[in-house]
Structures are given as C-alpha cells and as structure tokens.
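To keep things clear, I will list the structure first and then write my remarks on it.
A single protein chain has been removed from this complex, and every other one stays in its place.
Up next is chain A:
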Amino acid sequence: MASLSTTSLSFKASSIKSTRISQVLRKPSSFQSISFGRFQSSKSLRLQISCAAKPETVQKVSDIVKEQLALSADTALTAESKFSALGADSLDTVEIVMALEEKFNISVEEADAQNITTIQEAADLIEDLVQKKPAA
C-alpha cells in the first residue's frame, strides 16, 4: 500500500516537472496562466492568441455535452455551467472528455482531465492542446 501511494505521488511530481521544463524551453507559453485564471493572459504582451477559447470551440463543446447528457436542444448552456449541475456524474465527465478527444483529435492527460468542471475550462484546455499539437 505504501509503495502504491509513493508511486502515484512521484508520477504527479514528474508531470509537474515536465510542464515546468517545457515552459522554460519554449517561449513562455500560456499553459500556466490557464490554471490560474484567464485574466492574466489577456494582459500579456506576447503575440499569441489570447487564452480565452474561441466561441466556436465553446459551442462545439456545448453540443457534445448536450448530446452526451441527453439534454433537450433548448437548454441554455453558458460557458460557466458546471457539468455536475447539468446532471453529469464523474463517469459522464470522463465520457465527455473522451468525446472531446475524439472530436478535436487531441489527447488529454489524466492530470488535466481532473481539473475540468465547467464548459469554459474544457474549451480552454482544448484550445491549448490544439495549439501545442501542430508543433509536434
């Protein structure tokens, strides 16, 4: 049991390290600013698209959420609506993330996936992954 917990801890540590390293290597990317609030990035002077996700991304995410949770077509979905408020349990959230992975052709890590609770966060994460992807 103790060894299990230490391995899971060390996995987390290495993933944090890798994001720090990647930050140092690349020009400071917008990755860190996503988790600490979208307001920071809009003040940045870099020639990068601002962190807020594009409206069409948010719209696509809302469509997938509606289809997954079988909501009627006219339920109002704001960017800040939480998945749990819409009646999704944790398995539904994972399924939504999977559907988004398939739709946008990205690969979401487990650590990132745990932080997604609202539609806006999902859209931001997708934007970020789509931006990072063509560089690979």
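Following the convention adopted for this analysis, a contact is a pair of C-beta atoms (placed from the backbone, for glycine too) under 8 Å apart; a residue touches a chain by one contact, two chains touch by 3 or more; residues count from 1.
The rule we apply is simple: contacts and distances are computed from a predicted model.
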item	value
Undepicted complex member, UniProt protein name, chosen from "NADH dehydrogenase [ubiquinone] 1 alpha subcomplex subunit 6", "Polyglutamylase complex subunit TTLL1", "Collectrin, amino acid transport regulator" or "AP-1 complex subunit gamma"	"NADH dehydrogenase [ubiquinone] 1 alpha subcomplex subunit 6"
In chain A, positions touching the absent partner	1, 4-5, 67-68, 90-92, 94-95, 98-99, 101-102, 105-107, 110, 133
